[in-house]
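The structure appears right after this line, and notes come after that.
A single protein chain has been omitted; all remaining protein chains appear in their positions.
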Amino acid sequence: MSDTIADLRAKCPVVHCLTNYVTVNDVANAILAIGGSPTMADALEEVSDILDISNALVINIGTLNSYVIDSMLAAGRSANEKGVPVVLDPVGASASQLRKDTVKRLLEEVKFSVIRGNLSEISYIAGIDAVMRGVDSGLDENAVDAVAVAKKVSESTGAVVVITGRIDTIAYGNRVARVSSGTAAMSKVTGTGCMLTGIIGAFIGAYSDPFIAAASAVGAMGAAGLRAYEKAGEVGTGSFHIAIIDQLSQMDDVILQAEGGIEYVS
Amino acid sequence: MSDTIADLRAKCPVVHCLTNYVTVNDVANAILAIGGSPTMADALEEVSDILDISNALVINIGTLNSYVIDSMLAAGRSANEKGVPVVLDPVGASASQLRKDTVKRLLEEVKFSVIRGNLSEISYIAGIDAVMRGVDSGLDENAVDAVAVAKKVSESTGAVVVITGRIDTIAYGNRVARVSSGTAAMSKVTGTGCMLTGIIGAFIGAYSDPFIAAASAVGAMGAAGLRAYEKAGEVGTGSFHIAIIDQLSQMDDVILQAEGGIEYVS
Partner (left out) sequence: MSDTIADLRAKCPVVHCLTNYVTVNDVANAILAIGGSPTMADALEEVSDILDISNALVINIGTLNSYVIDSMLAAGRSANEKGVPVVLDPVGASASQLRKDTVKRLLEEVKFSVIRGNLSEISYIAGIDAVMRGVDSGLDENAVDAVAVAKKVSESTGAVVVITGRIDTIAYGNRVARVSSGTAAMSKVTGTGCMLTGIIGAFIGAYSDPFIAAASAVGAMGAAGLRAYEKAGEVGTGSFHIAIIDQLSQMDDVILQAEGGIEYVS
């Protein structure tokens, strides 16, 4: 995988996103920056047509309404039929009954290749009660074994499961990776998680192994975040935000390998 | 109130926003920058659940449709029941019959803690005819007494009323404050008013006195705007935009007191 980023940029996968309106611009620019081509169409009438020209589908439940939930379910099922890999970002999974019901339906009706969330969100899917604090993680990372949670959800869903936190965890069956790059400051910019999920879509649209694709995406986002923080962290969160996109656009395989912080544990 | 910003950052209030899709990303990042935690869920089915974990609700009518109007009314009523303070931004209040009707229903059905708008918007609520120019203020600030307008609307609604302009006015019953910070250049970046309304939500989610909370928020936004303009005003409005978020994230009580420009008149 020494040419991961170079290959992605050469392939330029089309990533179809049904995502929230808070961070949609950042998700599109992050996908462009890493070398993919984003499309954001979420009309029920066209999700299947758009999937015919897409290499991956990203479903992010950050902002929901009955209209877009129908589109998400239809897009997910259609992607499964067409063999397009699907990534889920269960934003605030347990913060409302609507989100709980939506995540349940999505997991029942759609087969996901990757599921990415924070520890609260993935723990909810694992059946572990977690107190949500808004859309942020309310779980004490020390009190819960992220690897065990990720493995449990991977087993029940068949997906690669990514839990982002101080250390990021990626589990796929018995395969486990940890990623130590990134910085807590990224939580002070809305949408860094959504951007990562979009980038996972780009990687999985370009590579057949979803575990390596997800780990590479997490490492690339972490390395970009660290570099951005060095450049702009002291200026403020507005400049840090822009610098993250800058660093994604400058990402290459040398940086990813040196600074991605990916450790393949098993 | 010498630790206003420090306390807010320690409390990290969750601010639930039903806002427009034009500036939603900036509102979220502004709330994060000042030390709050934003959630942007606007589905009718979940606004009540989200309010259970929220410290303030912000309703901004910048972009309306029948779906979100129902959510706004339900969220406002639910917040009143749960004792969560509600902030209203009546964007373009008189620009269309839909906006007039929506503002009327919101004021009839929801008790607001703070209402923030420009002179045209608040004058409309006061019953003073104003010619809207798009969503910008069409009223001559010299021709209308902002203090009298703010007091009138405060009396009729029971809310703290904030009128932003060259000099900002805050009125709450007989209490009046004026804020001289800020710069007219902020009107060349879309959403600076929306960001301020979001920040008011963060302050009011952290403090029990809505008058001091609103005045502090206006002063913080004004000081951030002035600092941002000094740093980036000559570069262009894109950099100025980013610098406003930067300066909100750098805001502290020393800056607020020295540069906020808040004068408690009565």
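As written, the chains take the letters A and B, and residue 1 is the first residue of each chain.
Here, a residue touches a chain if its C-beta (ideal position, glycine included) is under 8 Å from a C-beta of that chain, and two chains touch if they have at least 3 such contacts.
If you're wondering where the values come from, they're calculated on a predicted model, not measured in any experiment.
Novice: Which of B:Thr23, B:Ser37, B:Ser154 or B:Thr169 sits in contact with the chain that's absent?
Specialist: Of these options, the touching residue for the absent chain is B:Thr23.
Novice: In the complete assembly, which of B:Gln97, B:Asn174 or B:Ser266 touches the absent chain?
Specialist: B:Gln97
Novice: What residues on chain B make contact with the chain left out of this view?
Specialist: These residues touch the chain not displayed: 20-23, 25-26, 62-67, 92, 95-99, 132-136, 188-191, 235-239, 241-242.
Novice: Could you list which residues of chain A touch the chain missing from the display?
Specialist: Its contact residues with the unshown chain are 14, 21, 24-25, 28-29, 32-33, 37-46, 49-50, 53-54, 67, 241-250.
The definition used in the following text is that only the chains that are shown with their structure count from here on.
Novice: What whole-Å value do you get for the distance between chain A and chain B if each is reduced to the mean of its CA atoms?
Specialist: 32
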